[in-house]
Structure formats: structure tokens, C-alpha cells
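One structure coming up, written as C-alpha cells, with questions to follow.
One protein chain is absent from this view; the other protein chains keep their places.
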Amino acid sequence: MRYTIFGESHGPAIGVVMEGVPAGLVLDEGAIAAQLARRAPGKSPLATARKETDAVQILSGVFEGKTTGTPLAMVIANADQHSGDYESLRYTPRPSHGDYPGFVKSGGCLDYRGGGHFSGRLTAPLVAAGAVARQLLAPRGIAIGAHISAIYGISDAVLEDPEELLAVSQKEFPVLDDAKGEEMQAAILDAKEEQDSVGGSIECVVTGLPAGLGAPDFGCNVEGIFSQYLFAVPAVKGVDFGAGVAFALMRGSEANDPLVVQDGVITAKSNHAGGINGGMTNGMPVVFEVTLRPTPSIALPQESVDLRTGEEVEIAVKGRHDPCIVPRAVPVIEAAAALAACEVLGF
Amino acid sequence: MRYTIFGESHGPAIGVVMEGVPAGLVLDEGAIAAQLARRAPGKSPLATARKETDAVQILSGVFEGKTTGTPLAMVIANADQHSGDYESLRYTPRPSHGDYPGFVKSGGCLDYRGGGHFSGRLTAPLVAAGAVARQLLAPRGIAIGAHISAIYGISDAVLEDPEELLAVSQKEFPVLDDAKGEEMQAAILDAKEEQDSVGGSIECVVTGLPAGLGAPDFGCNVEGIFSQYLFAVPAVKGVDFGAGVAFALMRGSEANDPLVVQDGVITAKSNHAGGINGGMTNGMPVVFEVTLRPTPSIALPQESVDLRTGEEVEIAVKGRHDPCIVPRAVPVIEAAAALAACEVLGF
Amino acid sequence: MRYTIFGESHGPAIGVVMEGVPAGLVLDEGAIAAQLARRAPGKSPLATARKETDAVQILSGVFEGKTTGTPLAMVIANADQHSGDYESLRYTPRPSHGDYPGFVKSGGCLDYRGGGHFSGRLTAPLVAAGAVARQLLAPRGIAIGAHISAIYGISDAVLEDPEELLAVSQKEFPVLDDAKGEEMQAAILDAKEEQDSVGGSIECVVTGLPAGLGAPDFGCNVEGIFSQYLFAVPAVKGVDFGAGVAFALMRGSEANDPLVVQDGVITAKSNHAGGINGGMTNGMPVVFEVTLRPTPSIALPQESVDLRTGEEVEIAVKGRHDPCIVPRAVPVIEAAAALAACEVLGF
Partner (left out) sequence: MRYTIFGESHGPAIGVVMEGVPAGLVLDEGAIAAQLARRAPGKSPLATARKETDAVQILSGVFEGKTTGTPLAMVIANADQHSGDYESLRYTPRPSHGDYPGFVKSGGCLDYRGGGHFSGRLTAPLVAAGAVARQLLAPRGIAIGAHISAIYGISDAVLEDPEELLAVSQKEFPVLDDAKGEEMQAAILDAKEEQDSVGGSIECVVTGLPAGLGAPDFGCNVEGIFSQYLFAVPAVKGVDFGAGVAFALMRGSEANDPLVVQDGVITAKSNHAGGINGGMTNGMPVVFEVTLRPTPSIALPQESVDLRTGEEVEIAVKGRHDPCIVPRAVPVIEAAAALAACEVLGF
């Protein structure tokens, strides 16, 4: 299975083509719409005011409600575009955004409107593809959940039971500890008030993957496969499995997960490894955390350079932006994890 | 360019085949040997006592001292094997090691001796391949350096100037602050004394990559490409670019790297992004940190399960193991980064 | 560069996504339409009466008339569908068509209407993709032409000068010898009259490829790359380079192309090798011939099996079909060759 996302934020449409989806899946289009609704903006003061209906049209690969095994193309028409907001940014790249390297890479031939192909809007087809992937995983007992693990230094409660995330991720603001969630939301609104943005992190779990998938080798190891999908999500700057960066604080005797037998099945007493040893699944839930940078598009004045004249200039980003991408990224990270899990399973 | 590593720790030989190496490179075999010497064990009390001569034999792809553009195969014969040490572990997997998922994956058909294909020994051909990659990068002004950024919670000084790492990485114990380095070494020896191991982290920098390489898309984005190579290094559990996990503590106004003009060239005042925006290089050094778990092979008694009987057992790992893999992993991470940089450049 | 075709003959739309198209190409949409017009049916009694407007809508990857380097998606809406014609064929596969293996592969979940994804209609997006590829090749001096080399045993004149094909391929009925072309057309109309179809072959030339591209190895050799693209064209059953099957009649002294110097450039006196030695281009035009089977959809009664009952049945294919696909396949083969040439050049 392989997916290709296409489109620009202010072009006619964005979409995705999935190759290798097995035939015979009764495709639940409502479930695709439900996942897209989770990431849709315009619902709360935490997110951009841009409205996106995100109605998916399936162009191919489905017949009489079932997948046919041929390439599955889904398209989402663009709407509610304020392209004029971006005219002033055409030659003055936003710091820490794809604008500048994108300009260099394309020799100036890029659709600068709304971030073009580098826009967070392109995560909509990713979520749609992930929703298809989830429907392949569910009958195999594989489920995915995530929570906001931190925003601007405010951390959620520590995850004790990975299964818990499957329900938590459905919350409007998916955290384990709602009090911490309120603090996080306040931090986002503060940043918004001050024309700024904040970063954060998401912890995600994939339950039900059997032991023995993957390999240690380049291109086959489970961490590498997941990271490939996760880093393709805009704003993700770090991917850490299991104990993650805390491994640097640990001894082997603390970090090792003792092997035991439970209900006749070999399992581990703890899951510091995040379900992966030697690049292979070990039968425990795959657990990882991604760090997302603060949205680079902020309304505060910033230093940039005019690409035509080479002169330093001050810019202020207009347009409508998320003061924090993390809440809306939860279903996106889950979608990426679903696609990664499909690759690990050999779809 | 593509590399394939083969071999088992106690088999006749290990090696690597590199496809797509450009023709006409005057190959410096001494430089390959020098990189291998950096990772070779048996040199200090910090590492395993296992001696590995690691002499590389080039089987193909080089003629009269130059690469021919055909597949370049390098082989390293194995020696100094104490296979008997592992007999007792055949059916009692070491916790947090690839033993158990490897057993499941292979249906029991794996070379259990010395970790087999999952052994850290397989990083020797990776270093050899990386040494070839470095020779392609050097004439393009691209260099790679790394330091041990932390061991068992003891952190090295903060990196101010990425260029500094190019020299630091050549140190016997590559840290910016040697006093911190001594503390780290003491922590390793403490762990060794107590038959335990410790984890840590390595920060690595790739200087000289031009702006505009990569793309935001799956399979093409620079973070995803690097992570694919880095997670293929045994024990790596996290990969974080630029400010990394600290992005979760930041506001956009802090995290953004202002664009300025320096000597007529557009650059950034800071490098929180680690040289990558929107999945593309921005012309600043690519900077990332990897977290390495403590070696799972420790001599302390541990809980395991006998795979034949399904009974819980206690094991004590014999054999010769590194109490901390981090120091020897420095050239390995650099090698992975060199191969990743080649892919990013389109080799 | 990579292309993915999606769609079903009677679905809402068909299309193609091209990844890796370089940025900055001034895209000539008229040239795309012109190529599609070459393969469009409904123009002559030689082809199906089905009308296809084949208007390409570009969804992404082009901005202000230039390619942006991001995925280029093109969509063609379907129209003029007579889906009812196919209802009777749903469970009685047409002999020698993809119907039967497609049914097995998909477990019965396939869009049977009009051949679904296996329809020759899917060559329209292939031609569109090829038209983009041609625009990358032209500025590099690379051109592509083809002629109908045989239909139902009637052979065109022998090609003396490969360059000649660049003009000949633009003919309404592209043959070197128009008298032969009239015979071929008569053979097609005879077959049509008798509710039958005929096969044939197309010879194609790619001029301007420099020497030294490709490699002998699997996945890299020029013949293998071209064949991968050519066999993806429905009905192609054979691909032969240079002297092709006639090599089996030759001695080395006849088959070898003597090397000579012409205008200071090394070239060959003859081109039996079809421009390829050892899997690499040698600087001569790449020449190959493809054999296309007769259209399997014929109105004559045929033996089939009812997939529901397992009983042998007689079928007569209704619907509108080409009595000979070869004339309309000429631009399709050229498109496949253009995409292959791009891969060989490293796009």
C-alpha cells in the first residue's frame, strides 16, 4: 500500500491516491468523514477561523460500496480561500516556514498562496487515507489512539494503560487529565491573544500489532517505517519511541522490560521499549511521542528578507492561522500511524 | 545510492553492498579503516573486550583505486568469536533485545550466536559504507561531526557553533566539555562495575548542505530520510531535529529563526529548526539528536521465559558487552548521517 | 519522476498523479490536449464509436503556467457511458480479457462496467503524463516518433532513417508507406465487418539520448526500464529492441554495429542494437517494436463460463469496441516511451 498526496492550499482541489488497498473492504465513507471532522478547523477559538467543509469525493477504487483493489483516489475541493492575504508574502518568506527553501527548490515557481503544497491543509487527505487504513486494521484487532501529551510545557498525566488512549483520543480536547487540558487551552489562547503560537507534543499508541513484524535492517525496521510517515506530517520535529529521550537517563536494569508469561502468552512487565525491540514488534503496544513545533505563521512582526532585492524587511503574517496546531494534529498523527501500521503488516 | 548490509555476528563474514556509487571517486581505503577504528571495541575499559580487527576487503566496484560505478561490495571477516557464551541464551531471550521478536519472526530459525544479524557488530559495515559516502560529500563541502550530548543524565555543554563538532568528533571521547566527559565515563564504569549498562544521546551536525533539497512529501522529506537511516542503527529510540523536544516548551516567536542577510547570502539568525523547514533544507547546518537506549545485554539477573517450555526463568547474560554503546556509536551515527545526506543530495 | 494512474472506465473520472516533475517547466496545456486528440476515439470508422472529450483538468502542481515541482494531478471526467451494455458480462468474463483474473484477484469486487480499471480508456491519462514528459525531453533534444509497423500480417516499409518517424507519427494513419497503410485499414474494416478484431505492431524511436545512461543491473538497465513502461500499456504482449527477434537469425558479424567516427563523434555504422549495449544507451537512437494483441472484445459468439454457476456459456460482447487498437495505441506507446526516457535520464 502506498499513498500520494497532491494539491495546493488555494488550488482547485487537494487529494490522495492510495495504491495497493486490498479488494473487498466494505468502505465506510462516514468513518472517513468522521476522521476529517476531527481535524477540521473553524470549530473553536483554539484553531484558525478558516472553514473547510472537507467533503471527500471518491473518484476511483470503490464499486458498490467495496474497494476493488485498484488505485483509490479521493479528492477534496478547496473553498473559503482568502488568497489575497498572501500576496504580500510572495517574496518575503515567513521565518521557519517552508517558504524560503520552497522558493529556492522551485526557482521561485511555487504556489505561495496559503502555503501552497506546504500548507497544513494537505493533512486533510492524509487523514482520509488514514481513515481507510484504520478500516483495514480494525478487523485485525489493531486500534490507534493518541492524546496531547504537552503544550507549551504543560504536561498531561502520565499514560498508564495504553488502551485508555483509544477512548481519550475521541475527546474534543484529548487529554488524560482535563484540568491539565484547561491549562493547555489557556496557554493557547494566551498565545493567540499575543499574536503568537505555541508548540507541544502528542503521544500515540497502536495496540494489537502481533510480535515479529519488521526487521532491524534499513527500510524494514518498525521505528524507521513509523518515523517516515510521522515526519511527513508538517511541524513534526521529533519522534521518540517508548521511554524516548528518557532512555538517556536510564540504566539497562531500569530500561529493560522483563519477559513474563500472562494468560499463556509471552509478554513484558513494562513497555519502555514502546513495543519494538531490534526494529521488530514484540507484541506490546507500539507507543511513541512526536514533538510539534509552534506554528511558524504568527502575526507578530518578524525579520525576513525580500527575495527580489535581497534586503532585510520586517513582515507581519496576515491570514488565518492556528495558534497551536497540536489539537488538530491528533487525528493526523493517528492517520500517519495507521498508514505506518499497514506497511508494517505488509499491506 | 542504496546500501544493503548482510551478515551475522558469528558467521563467516559481514559486509555491505552499495549500489549507485558514482564512478571516478578516488577511494581512500585508509579513510575507511580510520572510521572503522573509531568504532572498534577492545580499546578501553568503557567497551566490550571483544577484539575486532575489522579489516575491510573490497570485492567489487573499485578498479585501479577508483570507483567504477558498479556495485561496491565490502566484506569484513569475523574473528574472536566466543559462540559458546550464547548457547544458554538460545531459548531464553534477553529482555528488550531483538531475541524474542526475532525468534517469533523467523519461527525459531535464527542465528542466536552473538545476536546474529541483530548484533551491534553489523554497524561495522555501516561505518564502512558511511566512510565511502563521506568521500562523496567532502568535495562538495559537506562535513559531519557529532558529540556525546548526554550519558545517564550527565549532559555535555550546549553546542554553540555546529562547526565545532567537526573537530570534537575526532576526540577519543568526543564531548565539548571534557570535565563532563569524565563524569560520563565514571558513570559508565560504575554501571559496568555493577554489571549494568547506561543510555545516552548523541548530537550530530551536517554542515554544507545547500538550501532547497528535499520536499514535504512522504518519502522525500529530509527529516524522514535522515530518520530512516538513523533508526536503522541498533539502540536508537528517538530522533529529534533542531530544538527537538524543547519545541514543546516554546512559542513561535522564540522558535522561529529570523531570516537575515549575511555576506550577501540569506541565512537565519538562529537554527532552532535544525536546518530543515517544511521538510526541506534551508541552508543552515542540519542538526539532530538521537537517543540510545542502555545496552539490553547486562550481567545482572533478569526475568525471561523459556521458549520451549513457556516457563518463566531467570537469566544472567554472559558474553562480552558494552556497558554503554554511546561512545562507539558516535562514528556509526555519523555514518548513517553521511548516507542520509547522500540520499538528500540525490546520489 | 513517478506516475500513478487511477480510475475506472465508467466511474466519475480517471486521472494521473505525477511526482517528481521538476519545477519551472512552462507547461503547454495545448500540447497535452493535442496528444490526447491523437488517441481519442470516435473520429474514424477504424475505432470505437464511443466519444470521449478527454478534457484534462490540472488539479495541482502548476501555478501561473509553470510546474511547481509538487505532485502534478490531472483528471479527466468520464462521459458518454453506456454502462448497461456491460451488465450481461458481469459474471461471464470475456475470453483473453482481464475480466477473469480481475474477478479472481478482487474476489468479485471489481467495477465490471466498460472494463473498469482494465479498460483501454485508462491510456488517456497515460498519454497526458507522457505529454508532460515530452515537454521535459524536448529542450534536451530528445524526440519520439512511431509508426504502425504491421497489422494483421501487413507490414509497413522498413525504417531506414529513425528521424523520419518524428514526422510520420503525426500522420492520421502513421505509416511510412501509405499504400501499405490502406491495406492495413482495409484489413481492420474487414475484421470489423465480420465482428472480429486484428492485432499488429508499432515501431518506436527515441532520438537524442546521450551515450552512457543506464546500467546492466536489474532495475537500472535501459531495456528493462522501457519494457516496464511498455508492458503497462494494455494489449502489449512483446517488446523487442533493435533487430529484435531477427537476432535469432543472425551471426555476430552481421549483428554487430561497427564503431566509427562521424563529425568527430563516436557512433555506429548500423543500429541493430537499437541504441542499447550492455543495458546502457550508446548514443544511437533507441529503437524498439511492440506487438499488440487483437482486441479481445469481439462481437462474435465466444465460449465463456458463468462465474456464479460454473457452467459453460456462450457470450457475444456488446458495447463499442475498437476492431484494432493499434492506430490509437501509437501515441500511447510514444507516451510510455517518453516516461521511460525520463527515468533513464534520471528525472
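Letters A, B and C name the chains as they come in the text, with residue numbers starting at 1 for each one.
Everything that follows uses one rule, which is that a contact is a pair of C-beta atoms (placed from the backbone, for glycine too) under 8 Å apart; a residue touches a chain by one contact, two chains touch by 3 or more.
None of these values were measured; they are calculated from a predicted model.
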item	value
Touching residue (missing chain; options C:Phe63, C:Tyr86, C:Tyr112 or C:Tyr152)	C:Tyr152
Residue in contact with the excluded chain [from C:Gly30, C:Pro139, C:Gly310 or C:Gly346]	C:Gly310
Contact partner of the left-out chain, one of B:Gly116, B:Gly200 or B:Pro327	B:Gly116
Sole contact to the chain not displayed, among C:Ala79, C:Ile266 or C:Ala316	C:Ile266
Chain A residues that touch the omitted chain in the full complex	19, 69-71, 215, 217
Chain C, residues in touch with the chain not shown (by the definition above)	3-5, 93, 95-106, 117-118, 122, 150-153, 191, 196-201, 211-219, 221, 223-224, 227-229, 231-232, 234, 236-245, 247-261, 264, 266, 268-269, 272-274, 277-283, 291-298, 300, 302-305, 307, 310-312
On chain B, residues whose C-beta touches the chain left out of the figure	4-8, 11-15, 17, 19, 23-24, 57, 59-61, 63-64, 66-73, 75, 105-111, 116-117
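Note that in this section only the chains that are shown with their structure count from here on.
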item	value
Highest-count interface - the chain pair sharing the most C-beta contacts	A-B
Numbering shared by both copies at the chain C-chain A contact, with half separating same from different	same
Inter-chain centre distance, chain B versus chain C - centres from mean C-alpha coordinates, in Å	47
Chain A and chain B, separation of their C-alpha mean positions in angstrom	27
Multi-partner residues of chain C (each touching 2 or more other chains)	19, 69-71
